[in-house]
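With one protein chain withheld, the remaining protein chains of the complex are depicted in position.
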Amino acid sequence: MPMRDWTPGIVALIAITTLTGCEREERRFREVPPAGTATSDVVMSSLQPGPSLVSVAHEHPYERNAWAVSQGKRLYVQMNCAGCHGMGGGGGMGPPLMDDEWIYGADPANIFSTIVEGRPNGMPSFRGRLSNDQVWQIVSYVRALSGQLRKDVRTSRDDHSSDYPDEQNRNRQSPRQSFRPRGSEFP
Amino acid sequence: MSAPTRNLPVPLDDSAALTELERIWAPRRGFRGWLTSVDHKSIAKRYIVTALIMFLLAGLEAAAMRAQLSRPENTLVGPDMYNQLFSMHGTTMMFLFAVPIMIAVGLYLVPLMVGTRNVAFPRLNACGYWVYLIGAILLYAGFAVNSGPEAGWFAYVPLSGPQYSAGKRTDIWAQMITFTEIAGLIAATQLIVTILKQRAPGMSLNRVPIFVWGMLVTAFMVIFAMPSVAVGSQYLAMDRLISTHFFNPAEGGDALLWQHMFWFFGHPEVYIMFIPGTAIVSALLPAFTRRSVFGYHAVVLSMIATGFIGFGLWVHHMFAAPVPQLGQSLFTAASTMIAIPNGIQIFCWIATIWTGRPIFRTPLLFAIGGIVIFIAGGLTGVMIASIPFDLQVHDTYFIVAHFHYIILGGVVLPLFAGIYYWFPKVTGRLLSETLGKLHFWLMFVGVNVTFFPMHQLGMEGMPRRVYTYLEGTGWGDLNLVATIGAVTIFASVMTFLANVVSAYVRGERAPDNPWDAPTLEWATTSPPAAFNFRNIPVVESGAPLWDHPAELPVVTGLRTDRREVLLTTALDAVPDARHAHPGDSIWPFMLAVAIGIFFITLIFTPWGFVIGTVLSMIAFGIWAWPRGHHDAELLELPRDAAAAGATDRARSEVLR
Partner (left out) sequence: MLQAPRYAQQSMIDPAGPKAAAVYDFWLFLIVTSAVVFVVVVGALLFGALKRRPRAPERAVPVDAEHRVARIVGGAVAATALILAVFLTLNWKLERAIAAPKQGNVLTVDVIGHQWWWEIQYPDSLNVSNWISTANEVHIPVNRPVRLRMTSRDVIHSFWVPNLSGKKDLVPGRVTETWFQADTPGVYRGQCAEFCGHQHANMALLVIAHRPDEFREWVAAARAPASEPYDSLRQAGKQVFLAGSCSLCHSVSGTPAYGRVGPDLTHVGSRRTIAAGTLPNTRGHMAGWILDPQRIKPGAYMPPNGLEPSQLNALLAYLEGLK
């Protein structure tokens, strides 16, 4: 019986495993060149002067990097995002981040600009306060809160008293636009 | 020396019966035969080769670390890679090299030394190897894709916990632990049952070779120590995967719980590696000093005492942690006390060599070199039993120096002694003495040059597990010396490999008993046949081949038309039953694969429990499905005959 040649399949499998593994586990301490606290690289409008460019969907590499997500979680607590949005994104003074409702958009680019620019009714602007890399780390963690990221890059529980479900074992939400007026549901 | 005549001169006269015996015990041919074999010798050889590969890999990791530390503020490897390197080095050396290879040497030799045809549970034995192999592959596949462990081989929480170790690195490590623990427990069970139930008639417990006693003590230690870390690593995996709180102080868990669970295994682990090392020294001394080991009972009781006291030492790894002071004092006392049984063993060896007629072949050189290095490590070991002194050197390079002296002197050098000693038996070829002596001297010098300066480094304040150090600390020169020593060790290991290769290519053929040694493994051909012995020998003392240089008494009567072993009683080794042994099977391999799927899937999803359990049940179900096979046939022994002892030939007649 002639053996089927499995070699290409096996090579492909190994390559895929290697890539996902490497990308997930890399510790990206020092991006080159070190990114400063510059302005965002996110474009807020689809309209452009001059010839129109193809818009590129923004999936930041941090979204597949477990270490970056864990750094995002650390910053989420240390920068006091949790103060308004709740530990684990359960909400509080600010809207919850673990559900499917998004007022200002659930795309990474939207979340990035929400953090950098701030939003009306209480979301402060972190422009000039965090480096781009740090903001992207927070963005990946915020996306993990509603299960947008691959399971194996999401964070697990932390070492504090935690009464919220860990990010890793959450169900993925399908983000939808919310137009509810702010303030009514959060007295 | 007319060694070949020793080869069981009471023949299975009937050459047809001999042919049948060969046919019944022969493994299947080809790749499938390789997967299905249950011969303890081929499984042990695989274990040993795999573990030696692990030794080489861990050595390369050590070399990379030594290169990084050879000068201050070096940038050869960064902190992330360095942390993976030292975690891999420790994990590999402890879990994938030292314990497995010692157990594997036992799995090869114990059935030969006690005079039986195979280990007690041959299929389980095969399964154990495959599980171990999957664990080793998992760890190194993880390392290859940047998912090597990063929290050290001890993986202290919370650093290894869900918050501080992102990704899957620590999960892979935790499941690898589980694989090696399963394999270890399987091998320990084999050894205990084989030793207690399958000894040759007449080999009462006071005639059991010291090596076999060492393996028995080791196997019991494995059974009591390993569940602790197996459970601990599953707690860790659960904390990380499904957010349990075993080690989370904020929710009623405790970070120190992990340390207790880990070191309750981790300290006995040292003796699990080291008792076989001493057992190897005791096993080869008779051949090279031309006398049996001085103080058989003292040596055996020392090993047993070490096994017991070894469980009372674990807190000395935690003296800097918050543990009540009275409790710590008990562990100081125990850590001191263990010097006594080990001292007894060393004194008995010295007495053996002193009163014997030493023949300085490579195995004896390695044994003596190992003893010297081990004594140095033992003395620093007593020092660090003192809490005030330990608190100064704990987690510094002093400790690195201490335990490398212990492990190289008590494990690695004796292991090489054993390899030089038994290589002719296993392969039928002799290793070169010239290369062997070169190997020994390079290694002996290399070990001391590498690790002796580390004592000083530790006292000068250099902590362990640092990826670099500042120039102002003044640690650069001694670190450079240590790195030069590491190069020497590397050269010695290369010499060893060259020796092995050249022995395979053009090595001298080995006779059955090249060293004129007294124990039963030399009573068969080199390499041994699949069935080990044509007839089961009868033993009348601790040195059967010296009692009967020309021919060994044997028992006959085991069937040759199926695989069968002779069971004897646990204390006096009186024949008890004939027991059918299972043949080759693919299902141990399949079960190991199912277990592999179980734990590897578990790294990524809790569904691994479900998938893995179902697959394992299926594999084990098919394996264990009753196929109308024969049970043991008890021998009808007259009670008084049993009481009278089992050494005379009359007893063997009972078998008929």
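For clarity, chains are labelled A and B in written order, and residue numbers in each chain start from 1.
The definition used in the following text is that a contact is a pair of C-beta atoms (placed from the backbone, for glycine too) under 8 Å apart; a residue touches a chain by one contact, two chains touch by 3 or more.
None of the values given here were measured: they were computed from a predicted structure.
Among B:Pro27, B:Pro358, B:Gly557 or B:Gly583, only B:Pro358 touches the chain left out of the display.
Within the set B:Leu21, B:Ile371, B:Val493 or B:Ile603, the residue that contacts the chain not displayed is B:Ile371.
For the chain left out of this panel, the touching residue among B:Met337, B:Val445 or B:Ile484 is B:Met337. Seen from chain A, the chain kept out of the figure touches residues 27, 29-30, 34-38, 74, 78-79, 128-131, 133-134, 159. Mapped onto chain B, contacts with the missing chain fall at residues 78-80, 83, 151-152, 156, 158-159, 163-164, 249-250, 254-256, 290-291, 294-295, 298, 320-322, 325, 329, 332-333, 336-337, 339-340, 343-344, 346-351, 353-358, 360, 368, 371-372, 375-376, 379-380, 382-383, 385-396, 459-461, 463-470, 473-474, 546.
Definition applied: only the chains that are shown with their structure count from here on.
Chain geometry summary: the mean Cα position of chain A and that of chain B are 47 Å apart.
Listed in rising order, the residues of chain B touching chain A in the complex are 78, 80, 141-142, 144-147, 158, 161-164, 166-169, 239-243, 245, 248-251, 604-606. Contact residues on chain A toward chain B in their complex (touch as defined above): 17-18, 20-22, 24-27, 29, 66-67, 69-70, 151-153, 155-162, 165-166, 168-169.
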